[in-house]
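Quick one: this structure, given as structure tokens, is what I'll be asking you about.
Missing here is one protein chain; the remaining ones are kept as they sit in the complex.
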Amino acid sequence: MAKMIFRRLLVSVVILFAASMLVFVATLLLPGDPAQAILGQQATPARLDALREQMSLNDPVWQRYLNWIGGLFVGDLGYSAATGGPVSELLGERIQASLVLMGLASLVSIPVGIIVGTFSALRRGRPLDHVATGFSLVLAALPEFVVGIALITLLSTSVLKIFPSVTMAPPGEAVWAYPIQLVLPTLTLALVVTPYIVRMMRATMLEVLDSGFVEMARLKGVPERDVILKHAVPHALAPVAQVIAIQLAWMAGGVVVIEFLFRYPGIGSALVDAVTNRDVQVVQALSILIAAAYIVVNLLADLVGILTNPKLRTEAVR
Amino acid sequence: MMRQRQAQLGLALTVLVLAVALLGPLLLPWITGFTSTEFTGRPFKPVGMFGTDNLGRDVLSRFLDGGLRLIVYAALATLLGMAAGVAVGMTAAYSAGRLDGLIMRGNDVLLALPQLVFALLAITVLGPKGWVLVVVIGITHAPRIARVTRSATASVITEDYIRASEMYAVPKWKILVTEVLPNITGPLMVELGLRMTYSIGFVASLSFLGLGMQPPTADWGLMINENRIALVVQPWGVILPVLAIAVLTVGTNLLTDSLARASANLNAGNQP
Amino acid sequence: MSTTVIEQHKTTSALSATGLRVSTVTGAEILHGISFTLQPGRILALVGESGSGKTTAGLACMGHFRQGLELTGGSVTLNGGEQGNLLELPEHQLRTLRGGEISYVPQDPALSLNPAMRIGEQILETLRVHHFGDATAERLERVAEVLAEVGLDNSRSYQRRYPHQLSGGQQQRVGIAMAFACRPAVMVLDEPTTGLDVTTQAVVLETIDQLAERHQVAGLYITHDLAVVATVADEVAVMLAGDIVEHGSTDQVLFSPSHPYTRRLLRAVPDLAGKRRVGEVEAITGEHPLVVPGPLGIPDTTTATPRADDAKLLPATVAVREQESAPLLQVRGLALSYGGHKVLNGIDFELMEGESIMLLGESGSGKTTLSRCMAGLNDNYTGAVELSGAELATGTRKRSAGDRRRIQYVFQSPFSSLNPRRTIAESVGVPLQMAGVGNRRDRRAKVLEALDQVRLGGSYMDRRPGELSGGERQRAAIARALVNAPSLLVCDEITSALDVSVQASILDLLRTLQSETGMSMLFVTHNIALARHISQRLAVLQKGRIVDLGTTEDVLTNPQHGYTQELLANVPTF
Partner (left out) sequence: TTGAASVIPAPAGPPVKGGRLRVGLAGGGSADSLDAHAPVSTTDIARVVNLYEALLYRDENFALKPLLALSATPDDAALVWTVKLRPDVRFHDGRPMTAKDVVATFARITNPKDPKSSAASLSILDAVVPVSDYVVEFRLNTPTATFDDSLGQYALGIVPGDYDPARPVGTGPFKAKSFDPGRRSVFARNDDYWRENEPHLDELDILNFSDDDALINALLSTQVDAIGQIPLALLDVIGADPRIKILNSATGAWMPFTMRVDQKPFDDVRVRRAFRLAVDRPQMIEQVLSGNGTVGNDLYAPFDPGHAKTLPQRRQDIPAAKKLLSEAGYPNGIDIELVTAPIQAGAVEAAQVFAQQAAAAGIRVKLRRVDTTTYFGDDYLSWTFAQDFWYTRNFLPQANSSSLPTSPFNETHLDDPHFAVLVKEAATEIDETRRSALISQAQEILYDSGGYIIWGFPNQADAYQSYVAGLIPNKTGLSLSGYEFRRAWIGVTR
């Protein structure tokens, strides 16, 4: 098992490496000169040159790539073209903020998704199932900003005025110091993510419930609660973990719209800023970060798969 | 029976929206009295049936004129993604061994790249043109579809009828097209529905971020972007396109979902 | 629930089912009111073709109905009925009975054991939910005891294994141990030995027999294998399409059947001795009626009389062997390994024109691998396969179109060898298309001809496999192999997925075709009972080696190798 995990790890590192190269090349293609972009209307040739030198834009491409990659290893993400400060400093807080948002959304959506999916499968064909499948179908079909706007109108501005619609925290203070501001973005994100978990959980549970060993457990006289909790649910976890991983990875890259809408100071809005500002270093850092997040969560999901499957787990033992 | 109802509902919803999107432009200005770019009053005023938009144009006319491009782009992107993804996935699964590994690892690299970053970069580099949207979205779909296709193919190619074709030395591409492809339509249909939904949302999202369709095009995604600011005041400019998008995506999903299940049943009929 | 309690009920029935009616929720009735009783210490065998409702009846005894099925009438009582109708008990009471008083052994242990739970824990769970014993220690003791009772290692480390770490036979014994753990009064066994090889099957049957005897358990033994019935059952009930058509003691039902269905069923069972004439029977499940050829290939429609040794019907062999002509196929030093695992270990044999050889071997012995090497589906072997003296290239793609045409292969499962999305005509037409018969009309004509040969006919041309029964599908698959008039037909366990009656009709068909076309045949099987019914020569394969080879008669009457002797000893007969 350790060998298998090690191999996955190795493959992941290679993938990350390849991804970093792609990211680097892609950002090179950004039109315009980052130096020009920073200086904007005030650009004079002298200032442009100085800035280019400072950003080592005059070095050959491969050298810049190696510098960048080398920097990544020691946690040096380069300097933001827009602020002039280190990228890590600029992003540190935002990454935390995004992690908080994602964490909260996961805390809501994963248990809710699993529970609703399970009940939906257990009540197959009954009203509860229809309601749950119907809801998840509709929710999954709606683009995230629609969900967000709907929630804003419902809970913030028009119908009920309960929650603030934008996030604001004094500098130096963390976003999560104001929990009420987190409600709407979290809810939106959770609503976007949950239906997928519900659907996957329902589908796998249906399959598992139809399986021979669940029938056997019932025929053994095992109480229904144990049948579900001990025999059925664990088998649904691996595929659901995959879906959750995909959703988490999506959150890492896809919260842009939601963060943009709620003015949430996370990596999503930083990304949009960075792309429009041609803040190449920040775009690179964020892309590779999101790629890494994707790879890590998938690795974790694989791990769940390995751990819940004794066949794979005991492979080394045999 | 349930499934049939679902398929019927899905078909009805899809056809409804498609009809609006296809016929809408033809019926203007006959149906509303306005074209989609004509000014009918000040912005966000209750002039006409659904009021005016952010520039004082008739919302209903914009709505009727605005579905076609979104649907066409989303459909093209989905098809492109399907074509590329299915080809890659089937090739990988069928070639097995090292090539398979190579293709799928390459796929993983693409999967690891955040889709939106990719779209942002591509659109910034190439400009928000129609074909760019189609290609960008298609490409972001492809690795996901390839993955699904690969696992579906992998389970089909162990079937004996594939071996039988091998035995008769049927060319590999032909085996893929005639033997494998028809038998993975189930998962592919699910994927198609999912991707179509996703494409529509993606095109709309890009418009929402100001990167998709460009003014003064009448377009549902763009309408949401342009009019969402007045959601409280004059919600129709947002609600009409949102409804249409929701109905369309829900419809396609219902339809493909039931098609997929019907096809799964057809396959199940093969098992003892 | 001690042994003494059970002793008291020795005389009364342990379970009696009356008028069981089950139908699908959409209204189709599956059981039409069947009744039977189980006596302590005795085993009732429920036999019948696939789909006749055996499993449904067995599960009904447990008060369990599969998704989509519901009870519409009848009752089940235990121990003379003091608890009332089991089918009317509330869920929680029923639960205490299930696994305790009445237990179930599933057909496929690989699917019925929880793959993520250690086997000891699975048995322990049964004991726990039925409050067997007072403490965990006591239950653990029972786990060890019951594992020993089914003849398994009962060490702690063995108990900590997962199902996938056991062989099929071991898994099945774990299933039995689980069913037996709480010392039930009644056990329902649903085809517990299907899928096991004869040696393992013998062990499992032995275990069941002993347990039932020793602990006075009443057993309902569901099977479609009449030979097994003869070994294990005291009574037999024959089911046909949801009805019990005949019920009596084993001897009576097997040797003097009264219902025509039973007679037909019995006639379809191949016997090792070759006393019964297998085939010539109309397939019971609506298969196409067969036209049975007479000794000289002339259709013989007169009523069949049992004839000994079907294989002697095939005159070609004798002729060929007498002429000592050149062999059609020669296999020399064929070896193949997957990684370090040697699957084939140097195979040598030859096959004459018009001859039929049966290749016998247990699961995993390399039968499929060998036959696929010959068909060119495995291309990584060493050694040589020669057809009419010329060595064949290894893979089908490298072979010439002519070579491909001459050797045809029929797959084991008809459920997977036909593309469900293509019509029968399309599937059967593929070899023609690849052989360059370009004209669609010509192809259709030839396909029709082949379908006629396998007694399917034109009406099947445009159907899809889903609309065909298993036997019909296998015929279609055979038609695909025949359409190009091959010299050698390789049949890989082509009847093992089919009911006996269908098997009989397929055997009939093959014999007929062989005598009609004079082609050679390699018939691969694990069922030794078929030997006298299909082939002139018999090869026994064990662990990738041919350990016995000779005429069928020689090998069966005078087995040389210990393995063959063991096989013959274990095969259930009646």
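Side notes on the structure shown:
Every chain is named by a letter (A, B and C) in the order it is written, and numbering of its residues begins at 1.
Going forward, contacts are C-beta pairs under 8 Å (C-beta built on N, C-alpha and C of every residue); 3 or more make two chains touch, one makes a residue touch a chain.
Quick caveat, the model's predicted, so the values are computed rather than measured.
Within the full complex, the chain left out of the display is in contact with A, B.
Note that of A:Ser98, A:Ser269, A:Gln284 or A:Asn309, the residue touching the chain absent from this view is A:Ser269. Interface note: of B:Thr37, B:Ser151 or B:Thr178, the residue touching the hidden chain in the full complex is B:Thr37. Along chain A, the points of touch with the absent chain fall at residues 31-33, 36-38, 40-42, 44, 46-47, 80, 82-83, 90, 152, 156-157, 161, 163-166, 168-172, 260-263, 265, 269-270, 272-274, 276-279, 282.
Seen across the whole complex, the unshown chain contacts chain B at 37-39, 42-44, 54-56, 124, 127-128, 210, 214-216, 228-230, 232-233.
Assume only the chains that are shown with their structure count from here on.
If you average the Cα atoms of chain A and of chain B, the two centres end up 22 Å apart. The mean-CA centres of chain A and chain C are about 51 angstrom from one another, to the nearest whole unit.
The centroid of the Cα atoms in chain B and the matching centroid in chain C are 48 Å apart.
Of all residues in chain A, only 11, 14-16, 18-19, 22-23, 26-27, 29-31, 125, 137-138, 140-146, 149, 152-153, 157-158, 252-254, 256-257, 260, 271-272, 275-276, 283, 286-287, 290-291, 294-295 touch chain B in the complex they form. If you check the complex, the residues on chain B that touch chain C are 159-161, 163-170, 178-179, 182-183, 266-267, 269-272. Taken in their complex, chain B has these residues touching chain A: 2, 105-106, 108-118, 120-121, 124-125, 197, 200-202, 204-205, 208-209, 224, 228, 231-232, 235, 238, 242, 245-246, 249-250, 253-254, 257.
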